[in-house]
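Apart from one protein chain that is not included, each protein chain of the complex appears where it belongs.
And now, chain A:
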Amino acid sequence: MNAKTGKIKAAMLGAALTLGAAPQAMAEGMGYQTVSDLLHLVMNSDRTVYTRMIVNRLANEEGVIKASEHFIDDKALVLPAQMFRFGAEMVAEETDAFSYSLLSLWPINKQNAPATPLEEEGLTFVAENPGENFYGEEELGGTTYFTAVYADVAVAAACTSCHNDHKDSPRTDFEGGDVMGGVVIRIPIDG
């Protein structure tokens, strides 16, 4: 029950942040899919805001500062993907009630390629079916997880230019609006 309470709390937090505490998000017994969808809504909104209003504006449009993977050494902005991953790592330090990752079939860092058959299936599905999410279950390390995969779409020129120009990128023909990868959210299933 504790894990479930945690999920409900997470959902309430997500709802409060995004929807102004909409009544339906407060409902008891919320399904894994709803919780996951709400979490994704927060994640995706925050990163889109960071990508468009910080990185793309300051680095690409106004050119006042650059964004760099080596942001400390280069005294630069954190890349949107790093901002997202740092958040995921911080969450991982706080709770195991859910976890999330930003992955791709065409990752710059091989570490972010699919690592489980369900990740591969989900990432392929969202790439081939724009606008649709992927949901499934998988067992990892002796625990069964509800796993959701959401398409990660190029929301600004900064996304495509960086990936297309990067020497480690396995794909260099991304255009605005393309599915570049996916957000994978996992929630352990009770019992």
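Everything below uses one rule, namely that contacts are C-beta pairs under 8 Å (C-beta built on N, C-alpha and C of every residue); 3 or more make two chains touch, one makes a residue touch a chain; residues count from 1.
One rule holds for everything that comes next: contacts and distances are computed from a predicted model.
Between the names "Amino acid/amide ABC transporter membrane protein 2, HAAT family", "3-isopropylmalate dehydratase large subunit", "Urease accessory protein UreD" or "Putative CXXCH cytochrome family protein", the one given in UniProt for the chain missing from this structure view is "Putative CXXCH cytochrome family protein". Interface note: of A:Y32, A:F84 or A:Y145, the residue touching the hidden chain in the full complex is A:Y145.
Only one residue from A:E61, A:E89, A:E132 or A:D190 touches the chain missing from this view: A:E89. The chain not shown here touches chain A at positions 68-70, 72-73, 88-90, 92-93, 96, 99, 101, 107-111, 113, 115-116, 119, 140-141, 143, 145, 165-168, 184, 186, 188.
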